[in-house]
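Below you'll find the structure I mean.
Entry: chain A
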Amino acid sequence: MNPADAGPETRANVLTVTDLQTAFPTRRGTVRAVDGVSFDVREGETLGLVGESGSGKSVTAMSILRLVAAPGRIESGRIELAGQDVLALEGEELRRVRGSIAGMVFQNPMTALNPSFTVGWQLMEALRAHGVRDPEELQRRVEQALAAVGMPDPARQLDTYPHQMSGGMRQRVVIAMGMINEPRLLIADEPTTALDVTIQAQVLNLMKRLTREHGTALLLITHNMGVIARMCDRVAVMYAGEIVEEALVRTLFSAPKHPYTSGLLRSIPRADHGRGKVPTMTGFPPDMAAPPSGCRFADRCPYVVDACLSDRPALVEVESAHKTRCLRVQELGGSVADLTVRGVA
Partner candidate 1 sequence: MTPDRGATPTPLLQVNDLVKHFPVRGRGPAQMLRAVDGVSFTVNAGETVGVVGESGCGKSTVARLVVGLTKPTSGSVLVEGGDIWARGKEGAERRRRMQMVFQNPTGSMNPRRTVGDAVAEPLQVLRAPGIRAKVEETLSLVGLKPEMADRMPHEMSGGQQQRAAIARAMISNPALVVHDESVASLDISLQAQILNLLVDLQDRLGTAYLFISHDLAAVQAISHRVVVMYLGEVVESATAVEFAARPLHPYSVALRRAALLPDPEIEQSRVEVGLTGDVPSPLNPPSGCRFRTRCPYAEQKCADEKPALRPAQDGHYVACHFAGIATATTALEGAS
Partner candidate 2 sequence: STPGSTGGAADKTLTIAETNPPQTFDPIQSSQIATMYAWQHLYNGLARVDAQGELQPDLATEWKASDDGLTYDFTLRDGVTFSDGSPLTADDVVFSFERLLTKGLPYSQSRFADLESVKAVDATHVQFKLKKPNAGFLLNVGSPFFIGSAILSKKFASSNDPKTTVLGTGPFKVQSYTPNQELVLVRNDKHWNKDALPDYGTLRIKYMPDQSAQVAALSSGQVDLIFPSAENAVQLEKNAKIKVESVKGTNTMRLNINSGRKPFDNPDVRRAISLSLDRDEIVQGAFLGKAEPSAQIPPSLPGALPLSELPHQTRDVAKAKELLAKAGYANGLKITLDHLAGYATYLDRFAQLVKSQLAEAGIEVVIEANQNSVWLDHQNNAKYDIMDNVYSFNGDPMTLLSPRPGRQGPTPAEVTAAMAKATAGSPEDYRSNLQALMKLENDLVFPDIAVAAPMSMIAFGERVSGAEPDPTLARQFLADVTVK
């Protein structure tokens, strides 16, 4: 039976992240880029991760495969990937997890590929890392993977170097590399940013097929709300190193409970906005080296009260499958979506 057919509740968790903290020591002090993040992704499910630029989405993604570069460190928390405690894995065990249990697609296709090797070699390398040796099989699977991401003339591309490709083509190669070992979890960090919409559609379809047919779990990081809308089952919203809201995708779009989420959704450009008239939030996220002690969104929040400045809200489940991190969530009622936001007429 196809795992995707099972109800969401009965599906097993592929990834469980509990209270993850990742920090970077810097001259200015320790930057807690990820500060107590918990979420899970189930088989065949797509979890979207959205949020402010710099809110820690990429670092979260990197932490899952323990790819955070020194001096960055995972300070605490627990990452369980297909039943394995990732933070307890050592050397070879960890390596085997990478790519085969969880694949990764990086944000920046221009630099994510090695300029000295052909695309074909690099894709084969990903297979070789997990024991595929037969040259014919390598060739076949790489061509398959490239074809799957809509690469024109896959056989020819094998001998192409990354610099000879356009950004979109490179991005597809990167995606192919993340998926080539048929991982149970695919972490995609803005996989379609460099693609035009027609290719984006192909890539998204491909990923969707993966989750449906192979039960691959997908952690999708993107800024594109359209992509979220199309792809995700659930969405987690990050702000300043924390998850501030987590809900089923429809709920999130129709009834966001956190003021940040609501502000974010309203910033989506729409035809009726007119040139240069997109509503936006004021202000900027806090300095992560010295985050405020209270709610981190407090200084930008239209609903801020004194308590917000001193008490740090917890992520609470306000409705079934809907968590939010706001002190005033009960008080503000069901949704903040229609409320007037400070500064926006």
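Behind the choice of candidates: all candidates are chains of the complex that A comes from, given by their letters.
Criterion: contacts are C-beta pairs under 8 Å (C-beta built on N, C-alpha and C of every residue); 3 or more make two chains touch, one makes a residue touch a chain; residues count from 1.
What you are looking at is a predicted structure, and each value in this text was computed from that prediction instead of being measured.
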Touching candidate for chain A, same complex, options 1 or 2: 1
Candidate 1 contact footprint on chain A (complex, rising order): 26, 50-55, 58, 107-108, 110-111, 150-153, 159-160, 164-169, 171, 190, 193-202, 204-205, 223-230, 232, 249-250, 253, 263-265, 267-271, 273, 275-281, 284, 287
